[in-house]
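Of the protein chains in this complex, one is absent; all others appear in place.
A, B and C are the chain letters, set down in written order, and residue numbers restart from 1 in every chain.
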Amino acid sequence: MIKAAIIGGSGYVGGELIRFLLFHPKVKLVGVTSQSHTGEKIGNIHQNLNGVSNLLFEKEDVKRLSQKADLIFLALPHGQSMKKVKDINLDKTKVIDLGADFRLEDKFLFEKVYKVEHVSPDKLKKAVYGLPEIKQVEISKAGLVANPGCFPTGAILALYPLAKSGLLSGSVVINSATGSSGSGVKPSVVNHHSERAQDFRAYNVFSHRHKWEISQEIAKISKSSPEIIFTPHSASFVRGIFTTVYVSTVKHHSISEVKEIYQKIYENKPFIRLTDNPRVAVVAGTNYCDIGVFSDGKHIIVTSAIDNLVKGAAGQAVQNMNIMFGMRETVGLEFPGLHP
Amino acid sequence: MIKAAIIGGSGYVGGELIRFLLFHPKVKLVGVTSQSHTGEKIGNIHQNLNGVSNLLFEKEDVKRLSQKADLIFLALPHGQSMKKVKDINLDKTKVIDLGADFRLEDKFLFEKVYKVEHVSPDKLKKAVYGLPEIKQVEISKAGLVANPGCFPTGAILALYPLAKSGLLSGSVVINSATGSSGSGVKPSVVNHHSERAQDFRAYNVFSHRHKWEISQEIAKISKSSPEIIFTPHSASFVRGIFTTVYVSTVKHHSISEVKEIYQKIYENKPFIRLTDNPRVAVVAGTNYCDIGVFSDGKHIIVTSAIDNLVKGAAGQAVQNMNIMFGMRETVGLEFPGLHP
Amino acid sequence: MIKAAIIGGSGYVGGELIRFLLFHPKVKLVGVTSQSHTGEKIGNIHQNLNGVSNLLFEKEDVKRLSQKADLIFLALPHGQSMKKVKDINLDKTKVIDLGADFRLEDKFLFEKVYKVEHVSPDKLKKAVYGLPEIKQVEISKAGLVANPGCFPTGAILALYPLAKSGLLSGSVVINSATGSSGSGVKPSVVNHHSERAQDFRAYNVFSHRHKWEISQEIAKISKSSPEIIFTPHSASFVRGIFTTVYVSTVKHHSISEVKEIYQKIYENKPFIRLTDNPRVAVVAGTNYCDIGVFSDGKHIIVTSAIDNLVKGAAGQAVQNMNIMFGMRETVGLEFPGLHP
Partner (left out) sequence: MIKAAIIGGSGYVGGELIRFLLFHPKVKLVGVTSQSHTGEKIGNIHQNLNGVSNLLFEKEDVKRLSQKADLIFLALPHGQSMKKVKDINLDKTKVIDLGADFRLEDKFLFEKVYKVEHVSPDKLKKAVYGLPEIKQVEISKAGLVANPGCFPTGAILALYPLAKSGLLSGSVVINSATGSSGSGVKPSVVNHHSERAQDFRAYNVFSHRHKWEISQEIAKISKSSPEIIFTPHSASFVRGIFTTVYVSTVKHHSISEVKEIYQKIYENKPFIRLTDNPRVAVVAGTNYCDIGVFSDGKHIIVTSAIDNLVKGAAGQAVQNMNIMFGMRETVGLEFPGLHP
């Protein structure tokens, strides 16, 4: 049994991590911390776990936990993980960071985008960007995995086969819609039910931080540097990200040709489902990324649907854990979604 | 033209008041205050009014405003209006209070229920409970009107004909479901979209403060004191209150007999619509109270649907204003709702 | 391995049954029928199961299936199961009927309420009303289980401890709100998103058929016959039923006394969670029934929250299956819900 601990368990991502790990057949959850809810039962904060587990949130003590645990999940606001990681010996205790601190390889870019100094530049160099469909081998050897952002997960998985096949050039438009759980557990005007229940709007146009993460990874895969234009939108569902990417190709590519590229590349990827009709409601609660591919010959449109808290965060982290510890990547993540 | 001012214009009720008064043919809005948004354009806070009015939120100065205005609307949290009213000469400037401070006639009951001393007991004695379908004459002469609470509006209008006809006795069950706008503009866990969008729950069982207001008014109308059992529920819509009241009658009353009672009593009430199918979505955005009456002979069930911010707050306040200033009660409130 | 088949697998309840049985460790799903979708992949109709199973919907052939299967689930509109059951030898193949045909013990009452002749009166006599928290022993021996209706499940579980303790008398008010999945997969005006997304309304006041089922079971438990007044409401969530029951007691009962009754009676019931705050969103996707108990001494209010498709239908059917085949009742049903 792998002994796992969670630093930051009272947010939405932390709650999903707890849920997955409690039911994972190969994991023992040895501790979950929360600064704001120390001493409370996890079922009081995550009511879905009421009666499921009697675990209490502990005070945060990274050193102590890292001695008890084989693996630590960090589910913290950006700027915090890089401090915690300093206290962890990665040779003894592996780390999966669900925040942004280790996603951008370039320290200076990170500091520009997140407006904070990076205090663990040595560990930044060791971090692996943990998108399992793309980096399975690297992840299997990693001591520190930077779990991808929610938007980048949906966008990169939609673009990966095109990037790998050299079909990306010029500018790539990425249009995404996210559910309210993406803005976290903290109440605010943008996630007030009265404001959001019947709303749709764009935000952070040209300036969302996930753009850099997408650009970095697409550049590495495609060996060119297509320009990424990324616009997130706030939608009126709770869970999920729907992404529509628009690519113009230099040559004519028939739809069957493009579909074949996707089929081949995603052939043995258990969480990728190619479908004509990706839907947020279908993947909600699951680790699937449903992908649809469309072409009119000159332009390719790819759509993807994920659950932002699962494939876009906690589920992908568990998938990474499975790979890091030599298990099948699907263990503990086989559950399908609900209908309706 | 009536000169009207609003103290506390940045909440949801304040926003609706502004909207109604800006379009009211007989009113000039001479000032709107907000402590937290002084100096900002109202259209920045209430985006629906962007481009509709260039009014700015003023600093709160009750004395000055009461000299400028014929009428002041107070849209403040409970415990505040009773302080503001001290600075207003009711003989010169009428007041409609949309908070709870002047709804309970019994000072000691108010203090017990709201856990705060009542600092305007003299004005409390002069206040008229402003439910226009019941107290039109009193309202027309009032200097200070206590605008009813949202739940009491729906509940009392559902019960009034039964109470007046002496059909209430024993205990009356009032089961209500409210939209998220009822908990106000301030973000909180209960109105977080992620928590509420697919939820339904009861709250303040046996202890909601509106129970006392309902009891007080029903007791006066029915001349008996039926026991009020009131349970509010948080529902996943934004606007509206749906109320289902359950009454057991001593004698057998046919459905046609009961319906006739409602038809007679609400005959000339322009905002009451008797229907077999009251629906929250139908009254949203309107000042209507749709009422459905059902009976199996021994038990009567009455359902009512209102918009909590309109008939349950700002619209009813404008209706009260119309009556206080000798106008038709429907002026500025004739708009129907949307479909869908 | 139990060989199970489903007659009527393309509706919402059928889809949930498929999902549970595919993942049940002790069940092999040997066939699923659908008249309207014969030959199609189940993942085309229930997109959540796309890629999860390659099963096809078969043509309905009850005889053949009953020879292959140890257990048949019937998920059909009322009036149909009683015809299918004629072709099944209950000594060889057990049946769980998720429709209404075997819920009312009195043939004449059934015919009056459902306006159709009962064509299997002999099997009606053998049927056991399958509410596992109440009838575990009877279910364990049954050949034909009538799976309870969704509203009755929430209502009876809320009332059972009071009924059993003799605290029910006079009239009992049951006020329920249901999600749109309760009206089934077939599109209609009442479940049109444009009409329902922001709506709340009562329907079938004094006339909903589930009332008879509740009355029958409560009468048997309480040995008195309290009058059941039941009002269902259409709410704007998708999954769940929230029920609020109102009981007046002859004697004074303190809240701790009443809570103790519930704790004792539900002590070893794994799917009952006593909580101060039952919520539809918390039980969605699970087989839990969360129950809250409140009292002011003279009146008792009990609230319950279930998922109408799980504890109110398919999950409860699997729970019944587990009991009928001598397994722990939780097998295949341990999953918690989501947060948020």
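Throughout what follows, a residue touches a chain if its C-beta (ideal position, glycine included) is under 8 Å from a C-beta of that chain, and two chains touch if they have at least 3 such contacts.
What you see is a predicted model; the values in this text were computed from it and never measured.
Contacts of the undisplayed chain with the visible chains, over the whole complex, involve A, B, C.
Set against the missing chain, the residues A:64, A:126 or A:233 yield one that touches it, A:233. For the chain missing from the display, the contacting residue among A:40, A:111 or A:296 is A:296, taking the whole complex into account. Contact with the chain that does not appear here is found for just one residue of A:198, A:225, A:263 or A:330, A:198. Residue C:192 is the one among C:115, C:192, C:223 or C:264 that touches the chain missing from this view.
Mapped onto chain C, contacts with the missing chain fall at residues 12, 179-181, 185, 187-189, 191-198, 236-238. Think of the hidden chain as still there; on chain B it touches residues 12, 15-16, 19, 23, 46-52, 181, 197-198, 238-239, 273, 275, 277, 279, 282, 285-286, 288, 334-340. Those residues of chain A that touch the chain absent from the view are 171, 173, 175, 177, 179, 192, 194-203, 205-206, 229, 231, 233, 235-240, 242, 244, 246, 248, 277-282, 284, 292, 294-296, 299, 301, 303, 305, 340.
To be clear about the criterion, only the chains that are shown with their structure count from here on.
Comparing chain C-alpha centroids with the centroid of the full set of protein C-alpha atoms picks out C as the closest. Shared residue numbers account for over half of those found at the interface formed by chain A and chain C, and the copies are therefore classed as meeting with the same residues. The chain with its CA mean position farthest from that of chain B is A.
Measuring from the averaged C-alpha position of chain B to that of chain C gives a distance of 39 Å. Centres computed as Cα averages put chain A at a distance of 46 Å from chain B. Centre-to-centre separation of chain A and chain C, using mean CA positions: 37 Å. Residue positions 179, 192, 194-198, 236-238 of chain B each touch two or more of the other chains.
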